[in-house]
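I am attaching a structure below and will ask some questions about it afterwards.
With one protein chain withheld, the remaining protein chains of the complex are depicted in position.
Up next is chain A:
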Amino acid sequence: MRIRPVRTRSAGRVVTIVAALLGLLVVAACGAAGGGKPNNSGPIAAIDPYGADLATQGTPKDGGTLTLGMDREIVSYDPTVQNSNMAAMAVYDSLMKLTPDGGAEPYMAKSMTSPDNGKTWNLALRPEVKFSDGTPLDAQAVMINVQRHIDKVSSPAHGYAAQIASMRATDPYTVQFVMKAPLGVFPMVFAQPITYGSLGLIVSPAALQQYGNDIGRHPVGAGPFTFVEWVPDSHVTFQKNPNYWQQGLPHLDKLEFRPIPDTDSRLASIQNGDVDVAFGGYSQELVPALANPNLKVYYGPGNAGEYLYFNFNKAPFDDRRMREAIIRSLDLNALGASQYNNRLVKADSLYDASSPFHTPAASQEWPTYDPAKAKQLIEDYKASGGNPTFTFKTTTARRAFGEFIQAQMAAVGINVDVQYFDLAQFSSKVVQSNDFQLTTWVGGFDSAYPGTARLLRSDGNTNYGKYSNPQVDQLLDQAASTTDDAARTKAYQQVEMIAGKDLPVAFFSRSYLSTITKPQVKGVDRYTSRDMFYANLWLDR
């Protein structure tokens, strides 16, 4: 045996070969992870925003398990707790359902009518609807649930419930609500997704009795599936509800939801077939999914979307000239090229073009990219004694966007200080405390009520910039109170027009909430917020 001292001879050849191999590996990885080039260009167009056309999808097959990847972990199944929960609809269904034309229609409820133009509402229930524990979903059950939203100030639906003056059961399956003031849009609040607060998700009163405040972890509803188990950050499973109120539904035996918070991993999981459905949140997964022939995408841009809040209580954005200057100095083509794979869905109005409340005139009113005009507005503002410099605050996830704002503002002669915050800090110390001049937000919504009032009414709970226009408040109240659809449409159209003049926020993009599925997933029925109705889903395997 020979034991030799350490040798320092160059390992040149091996190093070269191994380095080359590693390099190839990395190049291959980057190429594949990037997902290749998009199959078409320009702004991402809406694709089946409300789901598939069930009539054209063939005869449904029964059975099978569907695995769904969510972009975040669920907080609670309690409808009085604020959170984004894609699985809640599987266990609860919804009394009413939003329609693409901006209204709401009965779903689990039989009807919802007002005999007196919105002052009184009669909600009729279907006697055949039972909770999965066998107890009836009757007038008492609805009133117990609505009362929870009234009592709990922190419920996201408290704002709706607080408008109820009284409620009573006129018969075992009818609830009569008397409103404090006429509310024509009242049926809409029984159709909202859980994120915006909804009175239409009904929990079994027997389960409420049994679990108390722990109901958020033991949901019992009348939806197409019943809750089996929840292991946080791992999975939550549901099985078919054999006593579901819609005969012959649901088609699937089992649903499994998995939180996959990392965007790249979520995309890899749907491409790899680990999940059958992925709830996407960003253009980074939507664009490659569109280009992949083995994936089906559902997407609707929704209203509002991604925008900048101007603070109306602070200089310089209390001055309209400076708000217009910001909008005119943002080159959205450059933004799209650098951060949205050239597929930015530009926003130049409050409502998306597909909305009945949108008018082309509002888009024409909206300022376009014009740095020369922006400079002139800034000079005007300076001449009148204003100081146009400001601080831009955003989240650590938006560093590229912060740099973009900085560069665009430099081009029109403003030095911007950019500050980054983690999410909890950003929400509380920046946005909710009104401690900013200009900041970012993502706030898409499906239905004009309550989304518009939240954003633009003087007391709206996401009106973080404190925009206030009495005329807008009045129009919004009109739109909410009337039962006349034409009058409501007109009021919302006027609001959109005024927003185009006042510039309460700087819209720049719609949102990218999408549902990405394997092609064999059929019967998709959804809102543009991604919330799904699960009864009609089936697997073509």
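By our rule, contacts are C-beta pairs under 8 Å (C-beta built on N, C-alpha and C of every residue); 3 or more make two chains touch, one makes a residue touch a chain; residues count from 1.
Keep this in mind: contacts and distances are computed from a predicted model.
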item: Record-based protein name (UniProt) of the chain missing from this complex, from "ABC-type transporter, integral membrane subunit", "Peptide/nickel transport system permease protein", "3-hydroxyacyl-[acyl-carrier-protein] dehydratase" or "Phosphate import ATP-binding protein PstB"; value: "ABC-type transporter, integral membrane subunit"
item: Options A:166, A:209 or A:428, residue touching the unrepresented chain; value: A:428
item: Residue of A:57, A:82, A:338 or A:458 in touch with the missing chain, whole complex considered; value: A:82
item: Contact with the hidden chain (one of A:214, A:403 or A:485); value: A:214
item: Option from A:199, A:260, A:480 or A:505 whose C-beta touches the chain left out; value: A:260
item: Residue among A:154, A:247 or A:387 that touches the chain left out of view; value: A:154
item: Where the unshown chain meets chain A, residue by residue; value: 1, 3-9, 11, 14-15, 18-19, 22, 25-26, 28-29, 32-33, 69, 73-76, 81-83, 152-154, 156, 158, 195-197, 213-214, 216-217, 231-235, 258-262, 264-266, 268-269, 271-275, 422-429, 431-432, 454, 461-462
